[in-house]
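Structure first, then comments.
Yeah, one chain of the complex is gone here, protein chain that is, but the others are all in their spots.
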Amino acid sequence: MNDQNESRLERGKRALAAIDGAAGQNVIDALEDIAPDFSRYIFEFSFGDIYSRPGLGLREREIATVAALTAMGNAAPQLKVHIEAALNVGVSKDEIVETMMQMAVYAGFPAALNGLFAAKAVFAERDLP
Amino acid sequence: MNDQNESRLERGKRALAAIDGAAGQNVIDALEDIAPDFSRYIFEFSFGDIYSRPGLGLREREIATVAALTAMGNAAPQLKVHIEAALNVGVSKDEIVETMMQMAVYAGFPAALNGLFAAKAVFAERDLP
Amino acid sequence: MNDQNESRLERGKRALAAIDGAAGQNVIDALEDIAPDFSRYIFEFSFGDIYSRPGLGLREREIATVAALTAMGNAAPQLKVHIEAALNVGVSKDEIVETMMQMAVYAGFPAALNGLFAAKAVFAERDLP
Amino acid sequence: MNDQNESRLERGKRALAAIDGAAGQNVIDALEDIAPDFSRYIFEFSFGDIYSRPGLGLREREIATVAALTAMGNAAPQLKVHIEAALNVGVSKDEIVETMMQMAVYAGFPAALNGLFAAKAVFAERDLP
Amino acid sequence: MNDQNESRLERGKRALAAIDGAAGQNVIDALEDIAPDFSRYIFEFSFGDIYSRPGLGLREREIATVAALTAMGNAAPQLKVHIEAALNVGVSKDEIVETMMQMAVYAGFPAALNGLFAAKAVFAERDLP
Partner (left out) sequence: MNDQNESRLERGKRALAAIDGAAGQNVIDALEDIAPDFSRYIFEFSFGDIYSRPGLGLREREIATVAALTAMGNAAPQLKVHIEAALNVGVSKDEIVETMMQMAVYAGFPAALNGLFAAKAVFAERDLP
């Protein structure tokens, strides 16, 4: 996902579109009138720098993010964006559910439950069985 | 990792030994004189139930746990146990480092830094280059 | 609450019904199509193992849970379930309010306020004066 | 803001009105039928004791509170009250936005994003451009 | 524990001495040269106001505090002070251990484990079997 001649901004925009899809673009749009520079940092740092690094696959990266946001339990909108992102890069519904159930061990049952119900909502929006 | 004739306790003991190794056994030993039943729950629920489920690979499970504990930032001893566990199930040093750097995006740079320094300590203890 | 001939699942189902009542059953129902196994773990581990242990009274257990969920501040639906559970096992409205006010000392005024407003909502739903 | 002949309660009421304005009074009103003593502690301790101390300016105090509540990410209603309070004591919209973007470094992008969207909502309610 | 003619400060000092004992006094002493006013707030608000309220017993109050600090997992020194305080007001070793094991359900196994090991250290310091 790296191209030496591509700027961090271009690389990040491409990565965000490929990974987060429409859910990611909605966040960028919502920032337009409050903090447009923050969109640039999301593109450049989060996606142009971090997600574009070669050392870890995108499936693993999204499992890590879904796990962390489920465990932290205080970022519901971002968790939903990354449940979508996980599906976009090939993580299966079952793997998402397994990741969340496992978080009961590390962050307690409430965190796992709230993650599972977020997943249920995203799966329903995408009409997944 | 499932065997219908094996009890949850036996299955959990086998899974904990295979995944956490000596670091896991140290935790069990330390519980002996304060809360031995809690060891049983770790064996039965965490390892006999959750880690023994077939829907997600052990590499992905440990990446998820390392991500969550790094992001939560309040469980240093357990993070070190799971850096070891990740190495034990085939996650590379580089993948652990990548997972932790990614947590800067979701939980901030201090959480990522403290994770990286825990990894540095574990790698040194295991004499990894 | 222990019966040697009862399975963990049966014991947990009985304990959850007695403690959490309808609010607990709603959680179980909502899990049906996303993670039915997780219901089993709630029954078996949370209620069949932990809440069924003899060493601490149910009143104390629910005060502990209400305190913890108020302090953590990131599990609003589960806090409401346990405000109901506390009432079900004989914790008074006043004791719930006292527990939450005390959390201002340990987790700050916002956590205590959000707990108090959750209690206000539950009391209103149950038509308590 | 200190007057030796003023009680902590009077001093706190005056400080809360000056700093939090209508948003603070709404919280006090909502506590009336659930925990009126808690209002007294908010007046006396939070505002009569802490905010009335001379060693730090009100602008700095509100920047500190907005930063902390944004970083903690689990107290959305109180964050909105303090975005209002920050505006009331002379923190500019831009300074609030800068404070929140900075929290991405210490608590991650989701915490910063949720802070920015809370600010966007408050600015819109107050009809700020 | 209320005496109308006693000041909040006197009442708080008496309550802190009775509940936290030497461990509480150590905290007060350590604050002497950095923030002596903060000692006053601990006496007045935490102990003179909150712990002196009649609506909840001291045993329940300490169980609530031990539960919350175990679940939050980021205040090890204060958790140890309150394990001592719990013992001082008549909570048994077993009840403390039960409270901590229960936190595995709400805050995860690492939080419970770190609580149990803090209890083990306190029990050892006090030479409890």
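Order as written gives the chain letters A, B, C, D and E; numbering starts at 1 within each chain.
Here is the rule we use: contacts are C-beta pairs under 8 Å (C-beta built on N, C-alpha and C of every residue); 3 or more make two chains touch, one makes a residue touch a chain.
All of these numbers come straight from a predicted model, not from anything done at the bench.
S.K.: Of the chains that are displayed, which are in contact with the missing one across the whole complex?
M.R.: The omitted chain makes contact with A, B, C, D, E across the full complex.
S.K.: Of D:17, D:30 or D:68, which residue touches the hidden chain?
M.R.: D:68
S.K.: Just the residue numbers, please: which parts of subunit B touch the chain that's not shown?
M.R.: Here the touching residues of subunit B are 72-74, 97, 100-101, 104, 108-114, 116-117, 119-120, 123.
S.K.: Footprint of the hidden chain on subunit E, which residues?
M.R.: Looking at subunit E, the ones touching the missing chain are residues 27, 30-31, 33-35, 37-38, 41-42, 46, 69, 72-75, 77-78.
S.K.: Suppose we count only contacts with the excluded chain; which residues of subunit C make the list?
M.R.: These residues touch the chain not displayed: 71, 103-111.
Here is the rule we go by: only the chains that are shown with their structure count from here on.
S.K.: What chains do subunit C and subunit E have as common neighbours?
M.R.: Both subunit C and subunit E are touched by A, B, D, going by the contact rule given at the top.
S.K.: If contact pairs are compared by residue number, which of B-E, A-B or A-D agrees with C-E in over half of them?
M.R.: A-B
S.K.: Any idea if subunit B and subunit D meet via the same residues, over half in common, or different ones?
M.R.: same
S.K.: So, what's the distance in Å between the C-alpha centres of subunit D and subunit C?
M.R.: That pair's centroid distance is 31 Å.
S.K.: Hey, what residues on subunit B touch two or more of the other chains?
M.R.: Answer for subunit B, listing residues that touch two or more other chains: 37, 41, 45-46, 53, 69, 71-72, 75, 78, 103-107.
S.K.: By the document's touch definition, which label belongs to this structure's chain graph: line, ring, star, complete, or other?
M.R.: Contact pattern: complete, every chain touching every other.
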